[in-house]
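So, chain A:
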Amino acid sequence: MRSRLLCCAVAATLLATGCAERAGQPGQAAAASTPSTPGFLAVADNSAAPGGAVTLQVAADNAAAAGLDPQMSAAAASWNLMSFVYQPLVTVGPDYTIEPLLAEKWATPDPTTYVFSLRPGVSFSNGRAMTADDVVGTMKRLLASQSSWAGQLGPVESVEKTADNEVTFKLKSPYTPLLGALANINASILPMKEIDEKSIDVTKETLGTGPFVVGEHRQDVAWTFKKNPAYWNKEQPVVDTLTVEIVPQEATRLAALRDGSAQMSAFVNADTAKLLEGVPNVRVATQTTSDYHYLNLNSLGKTFADQRVRQAVNIALDRKQIAEVATGGQSKPTGVTPEGLPDACDPAKVPSATAGLEKAKALLKEAGAENLTFTLATYTTDPVLGQIAQIMQQNLQRIGVTMKIELLDEGTWANRVYVESPPNFEASMTWFAGYVDGAMVSRWWNPDTSLFNKAFMKTDPELNALIDKAAADLPGPARATTFQQLCDRADANAEMIPLATRPQYLAYRSDTLSPNIMANEGYGNPYRMISTFRELAR
Partner candidate 1 sequence: MKRLDGIARSGLVFLLALVVLVVVAQVTGLGGDPEKIVGPRLAPPGPEWWLGTDSLGRSTLPRVLQGTGTSLLLSAVAVLATAVVATALGVLAGYQGGALNEIVMRVVDVLYSFPAIILAILVAALVNPGLDAAVASIVLVTIPLMTRVVRAAALTVSHRDYVTSAIISGARLPRVLGRHILPNVAGTVAVQGTYALSIGILVEGGLSFLGLGVQPPQASLGVLISEGTVYLTYAPWLLLGPGVVLVLAILSINVLGDGLRDQLDPRTSRSLT
Partner candidate 2 sequence: MTHLLDVRDLVVDYVLADRRVRALDGASLTMASGESVALVGESGSGKSTLGSAAGRLLPPSADLRSGDIAVLGESLAGLSNARIRQVRRERLGFVFQDPIGALDPTMRIGRQMRLAQGDRGSIRDQLERVRLNDPERVMRAFPHQLSGGMAQRVGIAMALSARPRLLVADEPTAALDSQVRQDVLDTVFALAAEAGTGILLLTHDLSAVSRRCSRMAVMYGGRVVEDGPTAEVLSSPLHPYTAALARSVPGNTARGERLESIPGRPPVLTSESAGCAFAARCAFAEDRCRNERPVPTRVDGRTVLCHRVAEGVS
């Protein structure tokens, strides 16, 4: 089977590497090309003439309660759409490195102080220049809001305008993931002047500094975006119009790629490459992400109150087989800190990975739960969940445990897990976005701060201490040890059990589109470098 997985378009060394102080224009590509650029799956061919149009197809539209307010949305689908219009201070480069965006450069005189120098010449799409006041106002609005992202910013003490184009963050205690958190769309800079004057309602309209402005939007049908004339990077966006069609059915998106009516789309099905095999001019690339599926055992419920029973289940799971079978070998087992992020822990070293099936049977015997039977509740919108469930079912049979599977529609599942009190499930499965720093997603293991799992997870002071230490440690071997201890502890508690990473499969028309796609993605946005996409063969 000819593997057409990886594609190596004409490449050019892209970014000037540098130390903490970064400078340079993202997306600026030199002419020379090398077979493959580290950290990239596809690199745009800059010889193609600018202008033209690009059509993308995505699975879901923005369906946030707070409409288009970027600070309030919690779904990757919403983040991606808004990333065309709004921009944060910093962004994520290849291999999860933090790159400058609206902040030209930043300095960290001490672990609790971050001084950002704003990029000159940046304005909102209505022409008004972005100021430090916009940045400060945005951060204050975010920290005061009920958005889940407020917590992710960590222990922020103050955000002050310290010079004309300079904003300084003061933290109560060191918090390494701050830069990662600031790189997400939730933290993008809003037109605070207009918001304070109430001349704009951000839940209904958009006014950002990004490469595009919204043309039209028909809910659940399509968006059209136009080039933002006032964009600070004069050479971007390369194309004039961007159309984003909402197409939930994967088979239909595959068809659109076959007949060329769409130029790029993301898929969840691991066999996307196989399904598009033999179709001329279609390339499929696997983008590794920091997202991962995890199993949730309700430790406040009757069945899994006993830690030994939970550990037995944890030991019996074969993460390698889950990664191999459910995603065709393109995902990897992971611990709490997502596999692939800097300093991430090694899932092979956690206690459950080294204990054998006999230990699991012994634990069950000790706990008096030899022929344990329980039901796993998961949902249908992500088909991989059903497949993983069926593999776990066979893994558990090896230690005499019978697991029934209940595939619900997402509304019913969410209600039984998060709303009903007491929570109406023994075990459930879903996935986390892993973001860009190991310390960010591990915050969800502390029910007191994450709240959503307060009703089905015990508070473990020792684990919480490790979580806070992980956030405070500076990147490096010290933090790696803390992460490993954190992974081991969570693994022993066996309440929220990470399984395997959740890659995205990106397919695009190589005859009409020349995109820039990074090999890794922390916020589930395959179109992060949309402003550099070029239309070919016009």
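In picking the candidates, the idea was that all candidates are chains of the complex that A comes from, given by their letters.
One rule holds for everything that comes next: a residue touches a chain if its C-beta (ideal position, glycine included) is under 8 Å from a C-beta of that chain, and two chains touch if they have at least 3 such contacts; residues count from 1.
All values reported here derive from a predicted model rather than from experimental measurement.
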item	value
Chain A in this complex - touching candidate among 1 or 2	1
Chain A to candidate 1 touching residues, read off their complex	250-251, 254, 269, 271, 274-278, 325-326, 328, 380-381, 383, 386-387, 389-391, 393-394, 405-409, 411-412
